[in-house]
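Every protein chain of the complex appears in place save one, which is left out.
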Amino acid sequence: MRPGAEERDDAALLRSVARGDEEALAALYDRHAAWLTVRMTRRYAMPDVVDHAVQDTFLALWREAHTYRGGGDVAAFIWGIGVRRLIDAIRRENRGRHRLPWRAAEPDVVVSAEDQVLVGIEHGRLGQALAGLSPELRGAIEATVLDGLTCAEAAVLLGVAEGTVKSRCHRARVALRAALAEQQAGPETPAHRREAWGTS
Amino acid sequence: MTSPFPDAAEPTPGADWHADADLLASYAVGTADPVVVWSVEAHLTGCAQCRLALAAHADAERLARNRSVLLVRVAMPGEGRMRRLLCRCGVPDHLLRLLAATPSLRTSWLLSVIGVVAVVAGEAAAVRYGWIRAGEPGRLARYPDSEVLAPFLLVAPLLVLAGVAAAFLPSFDPAFRLAAAAPFSGFTLLLVRAVSALAGALIPVVGAAFVLPGPGWLPAALLLPSLALCVFALAAATVLEPRAAAVTAGALWTLPVLLLAAAHVPLAIVQPNAQFACAAVLCAAVVVLLARHDRFEWGWKS
Partner (left out) sequence: MEELTLNVSTAAVGVGGLSRRYGATRALDRVDLTLERGITGLLGPNGAGKTTLLSILATVNEPDAGRLSVFGLDPRQAAERVEIRRRLGYLPQELGYHRHFTVAGFLDYVAILKEITDRRHRAEEVARVLAVIGLEGRARTRVRALSGGMRQRLGIAQALLGEPELLILDEPTAGLDPEQRLRFRELLSGLPGDPVIVLSTHQADDIAAVCPQVVVLLQGQVRFTGTPAELAATAAGRVWAADERDGRAHLSWRGGDNRWRHIGDHPPGGAELVAPTVEDGYLLLSQAAGAR
């Protein structure tokens, strides 16, 4: 299956949505709602909030489809909208009730070393170092680096104060640098490190 | 090797790798290893095949439910700028939606605009064709344009009244039986419509008053009479039939204006004495309205 063809299809659907085609929106929903729901649930476990966020995401897609510039995966575009709608939904939820603490996803199954190699993680370097982090630090890294949220948004997602997010990110970086320095598994250029950490 | 960070600029030579069913299943349920999950999520961003495979593990009923709610919300009428502004000012969303069903917001606007424009055009023509000469020494002291203004003074508050009347006359609400059988307070519905109709009608009326020849305080002087007239009609509707109330209010304005116009002092209707009278009527009407607001149930006298 050629990823290129699929991407064009999604992009074409998005262009139709921008023109007001409701069926194209429904088709995009059918393709993307499942992974979006799962990915959001991993960030915030309350199903009602996730449901609202999913609806809001596609609603925002309906209004903002024309802002898609055509470079990159449609799925990444959808996630960019979705994660912010999730933050909004959590904010609304927090206004109504008690803040829910971030629930760490404790794995029941430990993935074997072979599996890790199979899924393509650099077992000897970043992957192992990441696995060695505590859940809170990993969560902070996930929110700021993987999902690209600001510290304020990450604070809402994780249910902690903004200062806590900043300090956790810092501690995580320190821990990772230490872990990577220990491994000495190969030349580690500053450029590689920059790539790994993104722009911040 | 697939990088766990999707923003990484390096190419993905491992693009032939796909997540197997077990991995997807554990990811869908939330039991997969956190670091593996990052890799899976990065991969899903670019691979439609695995996205489809993941969908097989998803809760179909939940997805279907969200889908139908989404399509309903997409089908809702869009939010205009005015509505968003009002929302920010704290007006509840459901009240704004009710305005969408207000006939007088559309009709009265059209009515007022057309009516006022017609009147203004008529007056301008009157001055131009010399039926009424402005600037004559004898008339200067008595506002030379006063008789030109008589039609406008008559019509302007009546236009506002008409807009508000459309808010409480059942014949203007095709779905009034549904509203009658519903728990939503009839008085609140009425107020929402009346206030918006009032605002909608006052704007062109006051705007036209600025354009007309005449004293500079004319636009402001129209506010109290219009307001008093509308609130009087509403209060009267708690006592009389709605249509009778509207007609009575209209007559109560028309008669004095015509009489004063016949006496060549039409502007007296908007001068301080008359303003005080309007204020008094307004206060009395407000009191009556608040005391008897539960009479606005269609079909029930008790």
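As written, the chains take the letters A and B, and residue 1 is the first residue of each chain.
Definition applied: contacts are C-beta pairs under 8 Å (C-beta built on N, C-alpha and C of every residue); 3 or more make two chains touch, one makes a residue touch a chain.
Just so you know, these numbers come straight off a predicted model, no measurement behind them.
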Sole contact to the chain not displayed, among B:L52, B:L71, B:V91 or B:V247: B:L71
Omitted-chain contact residue, chosen from B:A180, B:V195, B:L240 or B:A277: B:A180
Given B:R84, B:R97 or B:H264, the one touching the chain that is not displayed: B:R97
Option from A:R39, A:H52, A:R84 or A:R168 whose C-beta touches the chain left out: A:H52
Hidden partner chain, residues of chain B it touches: 65, 68-69, 71-77, 92-94, 97-98, 100-101, 103, 173-184, 189, 294, 297-302
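One rule holds in what follows: only the chains that are shown with their structure count from here on.
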Computed distance of Cα centres, chain B from chain A, in Å: 42
Residue numbers on chain B that touch chain A, as the complex places them: 1-10, 14-15, 17, 19, 23, 26-28, 30-41, 44-49, 51-52, 54-55, 58-59, 62-63, 65-67, 69-71, 73-75
Chain A to chain B touching residues, read off their complex: 1, 3, 6-7, 10, 22, 25-26, 29-35, 37-39, 41-42, 47, 51, 54-55, 58-59, 62, 73, 75-76, 79, 105, 107-111, 115-116, 118-122, 126-127, 130-131, 135, 138, 142, 145-146, 148, 195-196, 198-199
